[in-house]
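Only one protein chain is missing; all other protein chains are in place.
Which chain is which? They are A and B, in the order written, and residues in each are numbered from 1.
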Amino acid sequence: MDFLRPAAWEEALAAKAEHPTAVPIAGGTDVMVEINFDHRRPEYLMDLNRIGELSEWAVGEEHVRLGASVPYTRIMEHLRTELPGLALASHTVGSPQIRNRGSVGGNLGAASPAGDAHPALLSAGAEVEVESVRGVRRIPVEDFYTGVKRNALAPDELIKAVLIKKASGPQQFSKVGTRNAMVIAVCAFGIALHPDTRTVKTGIGSAAPTPLRARAAEDFLNAALEEGGFWESGKVITPSVAKQFAALASGACNPIDDVRGTAKYRRHAVGIMARRTLGWTWEQYRATGTTLEGAA
Amino acid sequence: MATTGTPTDITQGSRTKGGIGESTLRPDGTLKVTGEFAYSSDMWHEDMLWGHTLRSTVAHAEIRSIDTAEALATPGVYAVLTHDDLPTEVKRYGLEFQDTPVLAHGKVRHHGEPVAIVAADHPETARRAAAKIRIDYADLPVVTDEASATAEGAPLVHEHRDDHHADHVPHPNIVHRQPIVRGDADRAAERADVIVSGEYVFGMQDQAFLGPESGLAVPGEDGGVDLYVATQWLHSDLRQIAPVLGLPEEKVRMTLSGVGGAFGGREDLSMQIHACLLALRTGKPVKIVYNRFESFFGHVHRHPAKLWYEHGATKDGKLTHLKCRIVLDGGAYASASPAVVGNASSLSVGPYVVEDVDIEALALYTNNPPCGAMRGFGAVQACFAYEAQMDKLAARLDMDPVEFRRLNAMEQGTLLPTGQRVDSPAPVAELLRRVKARPMPPERQWLTAGEAADVRALPGGLSNTTHGEGVVRGVGYAVGIKNVGFSEGFDDYSTARVRMEVVGGEPVVTVHTAMAEVGQGGVTVHAQIARTELGVAQVTIQPADTRVGSAGSTSASRQTYVTGGAVKNTCEHVREQVLEIGRAKFGTYHPAWATAELLLESGKVVTDGGEVLADLVDVLESESVDLELRWRHRPTEAFDLRTGQGNGHVQYSFAAHRAVVEVDTELGLVKVIELAVAQDVGKALNPLSVLGQIQGGTTQGLGVAVMEEIIVDPRTAKVRNPSFTDYLIPTILDTPTIPVDVLELADEHAPYGLRGIGEAPTLSSTPAVLAAIRDATGLELNRTPVRPEHLTGT
Partner (left out) sequence: MRVNFTVNGPPQEADDVWEGESLLYVLRERMGLPGSKNACEQGECGSCTVRLDGVPVCACLVAAGQVEGRDVVTVEGLADFAKQREEHGGCASAGSGARGASGAPEASGTPGTSLDEARGWAAKGTDSGTGEGDELSPIQQAFIDAGAVQCGFCTPGLLVTADEMLERNPSPSDADIREALSGNLCRCTGYEKILDAVRLAAARQSEAV
């Protein structure tokens, strides 16, 4: 094993081009577990901690540009207004120690369906900025996940940043685990209201081979909200609409049975979380008509 | 070595500061908070090698061949050993049956069984070399439960049993079976107005001590070996290790290093023999440290159990009879299974008066992971079942569940189904009364003034699954009975060496025992006992090792009773000798030397009236008194193999819990809000440590109620979740406030009247939580741990 320590982004890209098998490590919260338990022996480990820009973020007009290595703790502390869903999701990641090291770039790189950031990214709307010596690509996050623990990165590419749409309305994130802290998702659900475009977007975690949006549920809800004039009136969403939304969210799942939970439970729980988080966000929308901080 | 018999009452008072009854602080506290306390994994030696264990990847297979050549040729590798390299004819070990191969021979019987060991200059070198060992396995069919283990033509886990239970068990895949029959359960059932029955399932729990198995073996110049290790019983290890190495016991010198928790999981050997074999083979010190993954294979677990129970009661709420059948899965090797069977059967009735019983408990041999000792030891599984039954009966009779229990509670004088009479306080009804009388924790604690719900106070916690939706509160009660000490005729003694001398102008006492301090605070208590009995402030506790006689196991809630009793006993004899010296020197100066009751207080010999006769410094001068004595509690008897009759246990211990839970009934998530405990401790030698034991035990019971389970694939018998990612133990956010109500009703047979306390709180915690969840959900819930699936019908 060789340890690569690029001091700058260009150096990292060059190293990755030269050694496509190099495994990038930032927070180490996934990679080191695999090394400690002898599940993985990469030829090269490439430390990204030295590249300062990966740990920075910038709040723009439309987007937050979040460096790939920004720790979850920073997101909870500094981006609750702009990225309330992601801030909530960040708060459910592992433990305080893990949140001090782990980052959205790591979640994307690992592409585990159980990664906590994914539902928040999917519901907020995000693009993953990846780069290689060949150039820069921006991949819509929906297209980034290509399979269980597989993503759209080419062997010579690295994740540089995520461009996440700033919240224009309330967002929520909810995750089921069988412990009250420090737990991997049995399943998770993210929802974002986008009053600017009068749409609702969702994200489901750990209930299919990849994180995914519950598109049928979104389509149904968007149509129902539009037709009922809910966005203008801010009236209470009818229980039947919420129920149908939940059922469609549940139907979007394609889960498995594993040690963490059954497929049937995952479908069930996603439905419950969809209904509840819709209720919470819509109540916030009615109360304020605008975005609220995630209670991270 | 002298041996003395029964306990004595000749304790002197506890006026010396730091004596029994005070919450003195741990002697190892400072080292533990500064990081200097040397745990077994912290050992280091110049030129040491790292040992690594290669384990079977399948549960049951014939080993056709093992090829170690490539591993051995790896640079940095010093030794690769398999079964064929064992130095003597003794190639198996075990706590009770010698059925466990040091390294697999001919076949493997469970997933993760050690097959080969490697010593190398770096752990990674050892791992890479181990990966080069080629083993040709031919799969054998697995037996995983009672049906498959006892089916016609079932493969035998052990084909040639030679143990002492082999002759009486109904099937070779049954380790041990213990019936208990008393009265006539069938006839008594005719008196019952209601009969309830149930089948209960208890999942496989792991001790999950935080310090993984580890240790260091250093070869000695005399051909022997020094072993530094974390264990629960040095001398039991020694008895099993020495024959395999072909060494006399005195050439295997064991020292207890820091132990990172135990809870039963260190009763069996893990890396001890392996490290010694590698050290003796290479002539170099060898350190072995399991990681968490390996630790799940490195020790036995709590027996998963299936329990079938039937109780009857009259309409005025009196139990008529009990019929039960308890099937424990012992896994591939016997470990402590026979004794667990004895406990499960003899304590299956719970702390209740039932005169007519028909009880059967047995442990299976299967290809599942070996199971053995864990805190609560057979009594835990039974308590889960009988307490569920009590709630069912109360509901059928439309009675309050606590009142129903109190009506049937045993007390001092009760005759147990084994025919043993309970001859010390058994305040079962009072414990229940106390937990019930406690005020309820406030409702809806997640509501915060003017702000969003505090999810940390809700089911799901930080995962933000509910802001109060679907949340229903439930309350449940349970009480349990646990035996203290080793039972069934075992010669359960301990040894203490105590020395008194003058050092630097002050009397100093040194206490030396082989007791394994695993965190429970025995060392604190030993110093307290020495101060109380010898009136000396300065007490040094020597490290535990095999230079002193056996202390028995740090198990069965027994160490304060038995090794505490041994320390007390030796101190008493030391005191007598010191007084003899005093009489010889000063007896002529004061008549009280001959006539008065004399005490040692604050470094002086005083009369019971408080008159000072001499300073210990002057009594002893340059002399020292140094005694090593054995002490044993009163004997027990084996249970009759057909009827289960016999005075099998030394002492009983009782705790009751009230659980208050809040359940998200839609998502099936549980938050335990409060777990109130009442326990009789006889005498709290160190009240702070008593609370720590009760709260810790309670939390382990909570864990197996709502999250902890080793999941074994029923087809392959392979463990599916050997990690702290998927074997979950409670975090501080899962653990509620645990108010403790301590009773001190002395047991006249025990030193200071104390009662062993470590295990009882683990018993009733689990069924109390289950009862509370049932109360919240209305579901039957016959299985623990409860998973969200069980609460949501998914």
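Please note the rule applied: contacts are C-beta pairs under 8 Å (C-beta built on N, C-alpha and C of every residue); 3 or more make two chains touch, one makes a residue touch a chain.
Quantities reported herein were computed from a predicted structural model and do not represent experimental measurements.
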Looking at the whole complex, which of B:G51, B:G211, B:G317 or B:G549 touches the chain that is not displayed? B:G211
Contacting the left-out chain: of A:V33, A:V148, A:A223 or A:V236, that is A:V33
Based on the whole complex, identify which of B:T100, B:Q520 or B:N647 touches the chain you can't see. B:Q520
Have a look at B:T57, B:Q98, B:S148 or B:Q542 and name the one touching the chain we're not showing. B:Q542
Among listed residues B:E70, B:E96 or B:E124, the absent chain is touched only by B:E124
Touch residues of chain A, complete complex, unshown partner: 1-3, 5, 25, 27-29, 31-33, 35-37, 41, 45, 47, 49, 94-98, 100-101, 180-182
Interface residues of chain B toward the undisplayed chain are 18, 23-39, 41-45, 122, 124, 207-212, 216, 218, 228, 255-263, 289, 291-292, 454, 456-457, 462, 518-521, 523, 527, 538-543, 688-689, 691-692, 695-700, 723-725, 729, 731-733, 735, 737-738
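We adopt the following convention: only the chains that are shown with their structure count from here on.
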Report the inter-chain centroid distance for chain A and chain B in whole angstrom, where each centroid is the mean of the CA atoms. 43
Along chain B, where are the residues that touch chain A in the complex? 127, 291, 293, 451-452, 455-456, 459-467, 469-470, 666-669, 671, 706-707, 711, 720-721, 723, 725-726, 728, 730-734, 787-789, 792, 794
What residues of chain A sit close enough to touch chain B in their complex? 36-38, 88, 91-92, 172-186, 259-262, 264-265, 267-269, 272-273, 276, 279-280, 295
